[in-house]
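Partial view: only certain chains, each at its native spot in the assembly.
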Amino acid sequence: MANSSQAMEPSEEVLKDLHFRMVRIRHFEEEAGKLMEQGKSPGALHLYIGEEAVASGVMVHLSDQDQITSTHRGHGHLVAKGGEFKKMYAELYGRETGYNKGRGGSMHISNVDAGMLGANGIVAAGPPIAVGAAFSNKYLARIEGRDSMNVAVPFFGDGATNEGAFHEAANMAAIWKLPVVFICENNGFGEFTRQEDHQAISDIADRAAGYGMPGVICDGMDAVAVWEAAGEAIERARSGGGPTLVECKTYRYVDHVGLRGIGLNYRTDEELEEWKKRDPIEQHEKRLVEMGVMTEDEIQAVHDAVMADITESIEFAENSPLPDPADLLNDVYTPTAAS
Amino acid sequence: MTAAEAPAGRQLVYTLAITEGVRQALQEEPLAFMAGEDVAGAGSVFGIYRGLLDEFGPDRVIDTPISESGIIGLAVGAGATGLKPIVDIMFMDFIGECMDEIVNQLAKMRYMFGGKATLPVTVLTMSGAGMNLAAQHSQSLEAWLCHTPGLKVVMPATAYDVKGAIITAAREPNPVFVVMCKGLMALPGEVPEEPYTLPIGKAVVRREGDSLTIVAHGRMIHEATKAADILEGEGVSAEVIDPLWLQPLDTETIINSVSKTHNALVVHEAVRFGGVGAEIAAQIAELAFDYLDAPVGRVAAPFSPVPFSPVLEQTYVPNAERIAAEARQILGTG
């Protein structure tokens, strides 16, 4: 923990970066939600709106050589990890030009080249896979004689921490002191079930001690708080100090699937409004202006640029070719010389 | 038309037939309870259990954490100690999370204990593709369950059958998987108001015919029926059999039919290799050997995960056209 203290003050560059990532997520998701509701993009979308600070705060610390695993709510993670809108919307549209060539869609959107090992339709499937990636990172650092390791970061929800797979992964990471940082996005619900009905604890970070790793709680509505907590944990993991469980308290503005956020029978609109008062983007923008890092105009320009990118990208997706049904069986197996 | 068909009367959609089945199972048996992810407060992500929490309260309709092993374990332990658990595994794709509890505990406990335990457990789950939900929310994995001694497996494809299957399962002293079809949720059908059961292990002849037997289960029964319509227009009379119960399987009804029609085609939504259709085809080929005029055909999904892109998924999932084409092939009229 010692050598990470100088990282505690975010530079202007970092502050802008956090902002940019959050804005990209928010607009990407809102537009994606509309496309789904208009019946333009097929399947079901689990949107990340409200939780942008988490993905952004973590991802600023990661390079393309660091891996993440994601969830059913995965667009935000990919956007924050530098996902290109064109390939993302094309994937949501099931086009050949999508990140997964249309084979995966929203629930499996991925970019292995940039270390994004996929959204996942199976709750808690990510942590064991991230442990495997971290195992690679440690293994490769050893044989390549590097001191610093790449880090693997599984994102997962509060609900996911009740799956056995989470437990097994956390334990393995701890025994082997693997470079993993477990990021729990505690948005208070697993689908429609409140946290108090799915676990008898209120701080998921309390589970860390049972694995022998540090557990940290941070404000998941504040990109800087996430950036700070994640930064320390990632630094520790990178330098061989082992895993950390970072719990980010956050909230999903929208329904479990789709855009609708209000009038839901499993939560009150008042609760939503309370959380929205601490909107991660508004909060951060206020800070940027107050600190003199960006002007309101500059902020608006970011939004505009992102929206322009989105418009262009949706057009790209809509005009992209569909997969050829003749290719249906391609990509089930990696071709082998032998067979 | 056979015994298992509903008399003319009240119409209900598949989802509401599910609700009614569970409701009546809970009404008639105070030791029955229902548990699963989001089954109570939300009435399930499919809305199939809406209203049950209000009617039976939180002691009997229970939201669980996202813990499939825990859910099946709960059913095993509660079932072995006197209750009648009805548990829900949202999407059938998630049974991978609890195959141990299903196969090594639920299915085997009675046998391993020398018959001294009884497992009156009902597991409800939703299978099938066609809704662009991609590789992990679209599978039909009934073959795993049917290969497991100790389990019974029913795959109802009508509103009538799904209600009956649930009540039958709930009254059974053995573990029964009711594998429902998410592609049929809006399908209406005649459903009597009173509770009723299905005869376990009895197939339903959905349509009578002379020249070809089509055996199809789950959602595919509707595609098979459509295919039979198409074929009828071409002068071919196809008999359509819905085994309904895949474990135990009504071999007799199938073989009797093939002995009459001399041709057989087996259809399902799961991938072809190693699907339940392989067992059905092998049984037909063995037991109706002397009656078959042509090899038993099979129409099923090709050997890949379910693709997301609608254009691919449509190619992937069997349909009436492909069934009809295969039928023509078998009959040499194609």
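Order of writing sets the labels: A and B. Residues in every chain begin at 1.
By definition in this document, a contact is a pair of C-beta atoms (placed from the backbone, for glycine too) under 8 Å apart; a residue touches a chain by one contact, two chains touch by 3 or more.
Keep in mind the model is a prediction, meaning the values are calculated, not measured.
Student: Can you tell me how many copies of each labelled chain are present in the full complex, written as a formula?
Tutor: When all copies are included, the complex reads A x2, B x2.
Quick note on the criterion: only the chains that are shown with their structure count from here on.
Student: Over in the complex, which chain B residues touch chain A? Could you list them?
Tutor: Per the touch definition, chain B meets chain A at residues 37-38, 41-42, 45, 63-70, 93-94, 96-97, 131-137, 302-305, 307-312, 314-316.
Student: Which residues of chain A touch chain B once you look at their complex with the stated criterion?
Tutor: Answer in residue numbers: 42-44, 94-95, 100, 102-108, 120-124, 159-160, 162-165, 190-193, 197-199, 256, 266, 322-323, 325, 328-329, 332.
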